[in-house]
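In this view, the complex is presented without one of its protein chains, the others remaining in place.
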Amino acid sequence: MSNATGRKPIRWGLVGGGRDSQIGEAHRIAARLDNRFALTAGALDIDPQRGRAFATELGIAPERAYGTWRDMLAGERDRTDGLGLVTVATPNATHFEIAAAFLEAGFPVLVEKPMTMTVAEAEALQAMAQKSGRLLAVNFGYTGYPLVRQARAMVQEGDLGAIRVVVAEFAHGFHADAADADNARIRWRYDPAQAGASAVLADAGIHALHMIGYVTDQTIRRLSADFRSCLAGRLLEDDALLALDYSGGAVGRLWTSAVAVGQMHGLSIRIFGEKGGLRWAQEQPNQLYWTPLGAATRILERGAPGLYPDAAAASRLAIGHAEGLPVAFANLYRDIADAIDAGSTAPPDLPLAAAGLEMARAVEAAARSAADGGRWMTL
Amino acid sequence: MSNATGRKPIRWGLVGGGRDSQIGEAHRIAARLDNRFALTAGALDIDPQRGRAFATELGIAPERAYGTWRDMLAGERDRTDGLGLVTVATPNATHFEIAAAFLEAGFPVLVEKPMTMTVAEAEALQAMAQKSGRLLAVNFGYTGYPLVRQARAMVQEGDLGAIRVVVAEFAHGFHADAADADNARIRWRYDPAQAGASAVLADAGIHALHMIGYVTDQTIRRLSADFRSCLAGRLLEDDALLALDYSGGAVGRLWTSAVAVGQMHGLSIRIFGEKGGLRWAQEQPNQLYWTPLGAATRILERGAPGLYPDAAAASRLAIGHAEGLPVAFANLYRDIADAIDAGSTAPPDLPLAAAGLEMARAVEAAARSAADGGRWMTL
Amino acid sequence: MSNATGRKPIRWGLVGGGRDSQIGEAHRIAARLDNRFALTAGALDIDPQRGRAFATELGIAPERAYGTWRDMLAGERDRTDGLGLVTVATPNATHFEIAAAFLEAGFPVLVEKPMTMTVAEAEALQAMAQKSGRLLAVNFGYTGYPLVRQARAMVQEGDLGAIRVVVAEFAHGFHADAADADNARIRWRYDPAQAGASAVLADAGIHALHMIGYVTDQTIRRLSADFRSCLAGRLLEDDALLALDYSGGAVGRLWTSAVAVGQMHGLSIRIFGEKGGLRWAQEQPNQLYWTPLGAATRILERGAPGLYPDAAAASRLAIGHAEGLPVAFANLYRDIADAIDAGSTAPPDLPLAAAGLEMARAVEAAARSAADGGRWMTL
Partner (left out) sequence: MSNATGRKPIRWGLVGGGRDSQIGEAHRIAARLDNRFALTAGALDIDPQRGRAFATELGIAPERAYGTWRDMLAGERDRTDGLGLVTVATPNATHFEIAAAFLEAGFPVLVEKPMTMTVAEAEALQAMAQKSGRLLAVNFGYTGYPLVRQARAMVQEGDLGAIRVVVAEFAHGFHADAADADNARIRWRYDPAQAGASAVLADAGIHALHMIGYVTDQTIRRLSADFRSCLAGRLLEDDALLALDYSGGAVGRLWTSAVAVGQMHGLSIRIFGEKGGLRWAQEQPNQLYWTPLGAATRILERGAPGLYPDAAAASRLAIGHAEGLPVAFANLYRDIADAIDAGSTAPPDLPLAAAGLEMARAVEAAARSAADGGRWMTL
């Protein structure tokens, strides 16, 4: 589990993720945790001056502290000491344009979720990635948790038999206050002009939705959705329920909400197969509950002997020490580093453009289904 | 909280609930726990001889230990020391006929859920109860938990503001074994000829569905359902997902399953309103989690000072002592005894024919919706 | 698991347990739950008139509703329809005298814990019980929990190998408020004149201490104690820590407190042996956590297949339905009924005079040890 590789850290560029950005900080911690990346260039803020100042504080050399992503692209494009990875952590509506531009210029890219705003963009971006021969990863960061990887491995190894039902949730209550009607930080999320076809599903539920596919290795065939806007004046949904059919026969049930007061970051998944069941929750990520059919439930601890190699490799500390999202997220960066070092554009454990495209299609289909009385939509 | 009333126990008759019946034992414990009922007559088994023998062992006088419910009806009908309550705990398909017969003969009746097999029967039974002027209660036993009553009182008192979303589950994994395909104890439940239009929703999910209405005091306006039969050869659903609209504006999300390996008796409810959220789970019934909007979650303990009177009255023991379903169930019997003593046919906290009818309509509507691609059905 | 026996309920007398007594209500529920006892006589209150009135309300015939326990003894002593069991649930200081009197008169007795105030009394009472040939049980009611019996059976069957360490707690916070200094309901507990040599250990910790012996089937050889009075003016301890040596080589660690704000009824036990560990907590009594050496922790559910017969027999409801203290407590009454019916004075699962005496010795030794700087005391 050591982070020693003998290689130099990969030069890394960051677009977005300014001083007040939670996700920017999370990316920097994740990229740095295993010493596989060195933050080398950045266009961190919509305000060029603020972005350059912050970049400098972060230790980026002044000439690579850019005011805009276009400047960054221009400045980095032809360097001999070029970037090995560019992360795009800007507002959702800009993902497509920026990711496309860097991909086209030959940079491997990690883009925040949602990958794009529309299916058409997602298709275009995937095509561009294929054409470029560069890695395009999407930051479904919860997939880096060791016990999520254990669950995935258990499904792949057949420990649960054929999967029948998967129940996933991502519910929080941080958009529940009616007094926030005019809170700019929240309001844009429910404005179709800025957020697209979906709010809470595209923003939060998408993690749960992606995880169903990640753990089962199945893709969505069709779905039915119910969207609700619980707060007056909201045009997009703040609560949604989905039923899904998967390629391998699994049935999905997904609930997501932003008005679930008392839920913090309620990402959880339960997987039920012919031979057993699993349950895991992001808020207590170091335990995976496994019930073999007809037997007592067992608590699998992160770091325990006997876990599958993917789970073991994703741990940093000995059993019993709490690990959290920073390590999970760092696992994605490590997977990316491994892929870059190996010249691979299709590392098996990493969410890629195909996943980003599938999620875009699912969100769009869900919005159409919800608008049409829950009619089943085929993806 | 004392069980002293100074009244003689009400003479109680039981139909069904033979030696191997879990639910019969549960009824006897519940009826006896507060000394408000004395088991006086019974027709306990489909096998008359076995039923009479068991009744005698239970202390029923031989002349009131009947071989069939018809014999019981005939024998009890004109006694001067007649029964004050008859409980019907027979197979579901017989509920209507037996409950109707005893109601017609003037006996108050408690019938196991589901109240009837069809909506038509439910309507007829409700009409009969109204005409008879006798109490007709339905055993949604989980409503007797003190903290369920606390939740109901909190909603009624406005502690949560208008209710936006309610998420309820009742999931278990005891019908998940493909090897049970020929297990007679399980198979009939998935046979439309014996079980009617629905399996897991009518049998298990109905408790969660009822609880949404019980806690919010709202009725179902319309619903959409997805039914799945995960095991080969099953005609009825063993997994279902429902979206619902309620009379007071609440949105319901309900998942129920019989193939959820690792879930034991996973009845839980989460209620999200304008001013806060609540969550409660039957497997840990002595705590209710309350999150006021914008504040830390609080753990309300059964028996704690400050709970609403309905919750306080439903407790038997001091705070911190685990109470379970036997006490919850006994609360229904105590409510019935209070109603009978008071001559009331509409005690406010007790599930009555109206609830039984609403559930019948909901189950039927759900089956139709599921058969029609999840089309929304108005009740 | 049915409660049918074909026998008439045993006539039961209750001393103490008046209208406001929690423990009286708990005894009545427990005795009634399986229909093995019929409350037939009682002297329920220190106020004779109040006691008789309450007894009548409970359905006791007026001539057997006594004003004092002496009247009850006199009245019941020579009846041909005599009592089959007398429960003593009076203030602790009166246990000895009352239990002794009824035992001497030939009645089987269940006495609340602590059995007596002193070791001398405990020895005398045990001797009296032996001489009388009557059952003398002590109400360590938590031993009736199905999963406590599972733990005991697992130890007996060797599933854990030799027991090394047992860690037990009984901590609550209900005597933590300095404002209660003059609260009569609390103050007497810390007054040596009324409470004897120990407060929280004798009152609460004793349950945890007894449970160590019950589960391991070992007796205390020696102990060391630290007693603290955290509230000004208290003469007896409201917080105690004990180290213990047991007859079979187990080491005990016990913490008990009445000032642990936030602990409700924190009775828990953890048992660590050569081959595995167990943990159980009274506030979540339907799960037992078992970790075989070198393997994942397993959650044993009450009612699950595969539990030992003692655990299975102590359950009333199917797996997943919460059961609580009323059922646990009823198991003691059922064990007593079985013993009485069988003419046994030494049923294996029931806490008897020997346990009451051992606890008296332990409490006394702990008080002496605490007064002597924690010196180890041999029992």
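Which chain is which? They are A, B and C, in the order written, and residues in each are numbered from 1.
Definition applied: a contact is a pair of C-beta atoms (placed from the backbone, for glycine too) under 8 Å apart; a residue touches a chain by one contact, two chains touch by 3 or more.
Predicted model, so just to flag it, every value in this text is computed and none were measured.
Across B:Ala232, B:Ala296 or B:Ala342, the residue that sits in touch with the chain not pictured is B:Ala296. Of the listed residues C:Asp177, C:Asp191 or C:Asp341, the one in contact with the hidden chain in the full complex is C:Asp177.
Interface note for the absent chain: among C:Leu293, C:Ala346 or C:Ala371, the touching residue is C:Leu293.
With the whole complex as reference, residues 1-6, 8-9, 19-20, 22, 25-26, 28-29, 32-35, 39, 54, 56-59, 172, 264-266, 282-286, 301, 316-327 of chain A touch the missing chain. Along chain C, the points of touch with the absent chain fall at residues 164-165, 167, 171, 173, 176-178, 224, 226, 228, 230, 239, 241, 243, 251, 253, 255, 257, 259-263, 270, 272-274, 276-279, 289-294, 297, 373-376.
What chain B contributes to its contact with the hidden chain is residues 289-290, 294, 296-301, 304-306.
Assume only the chains that are shown with their structure count from here on.
Distance from the chain A centre to the chain B centre is 42 Å, each centre being the mean of its Cα atoms.
Among the residues of chain C, those in touch with two or more other chains are 301.
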